[in-house]
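Before I ask anything, here is the structure I am working with.
Yeah, one chain of the complex is gone here, protein chain that is, but the others are all in their spots.
Presenting subunit A:
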Amino acid sequence: MTAGTLASARIGVITFPGTLDDRDAARAVRLAGGEPVSLWHADGDLRGVDAVVLPGGFSYGDYLRAGAISRFAPAMDAVVDAAKGGMPVLGICNGFQVLTEAHLLPGSMVKNDHLHFVCREQVLAVESTSTAWTNQYLAGQHITIPLKNQDGQFVADDRILDELEGEGRVVFRYQGWNPNGSRRDIAGISNERGNVVGLMPHPEHAVEAGFGPDGEHGPRTGTDGLGFFTSVLASLVSA
């Protein structure tokens, strides 16, 4: 994998009304060596991107349910089609909620069990490295990235949970403390094919020393989130 082969990878970042983290997501793509492409929710044209990130925030103010209205955006019709064709799609926080509402991922998110907004540096175990967004991590690797949400409790019935576990589709699990009551400590999951991944914590906020969580080299040195974006670039090169 060299910078030269990655230069052509174009990663779309969709902005919905109320999206907050689109600029950080675009910046993460750039720092990983890709070319970020800004996409607008009302535009059904994905402009030929190779992968798509649905960033965090409060699209449509979380009215009705988190992600429920964004799901019907013209851009999402295109994302659903592209995802079914194998295009890598990453949903972060509100983006994860949109992916569940769009039925690209199973389950749903409800209010945190303790009812408080939570904002912290969260340790996760990477349990699947066979997805488009985690292939640069080691199986079982612990990473620390920010977590910030109010509706972060992942729920699904036992049949779906057993299916996710059995098929190796639990991609991330909370370590140390379950911050929201998520079933089986699940922080992120993938679809069957592994091209669609959603998680509540925010990898795009941990990609550059000086701006991320505390790391082994000192305060704010953590860049554990960068692997998401180098992973998708690697998966596009090998595809």
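Operating definition for what follows: a residue touches a chain if its C-beta (ideal position, glycine included) is under 8 Å from a C-beta of that chain, and two chains touch if they have at least 3 such contacts; residues count from 1.
Keep in mind that, in the parts below, contacts and distances are computed from a predicted model.
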* Asked: Missing chain's UniProt protein name, "Electron transfer flavoprotein subunit beta", "Phosphoribosylformylglycinamidine synthase subunit PurS", "Spermidine/putrescine import ATP-binding protein PotA" or "ABC transporter permease DevC"?
  -> "Phosphoribosylformylglycinamidine synthase subunit PurS"
* To do: Taking the full complex into account, find the residue in A:19, A:59, A:94 or A:112 that is in contact with the omitted chain.
  => A:112
* For the full complex, which residue in A:73, A:156 or A:186 touches the chain that was left out? -> A:156
* Absent-chain contact - pick from A:64, A:119, A:209 or A:237 -> A:64
* Contacts of subunit A with the absent chain, listed as residue ranges -> 64-65, 68, 72, 100-101, 106-108, 110-115, 153, 155-157, 181
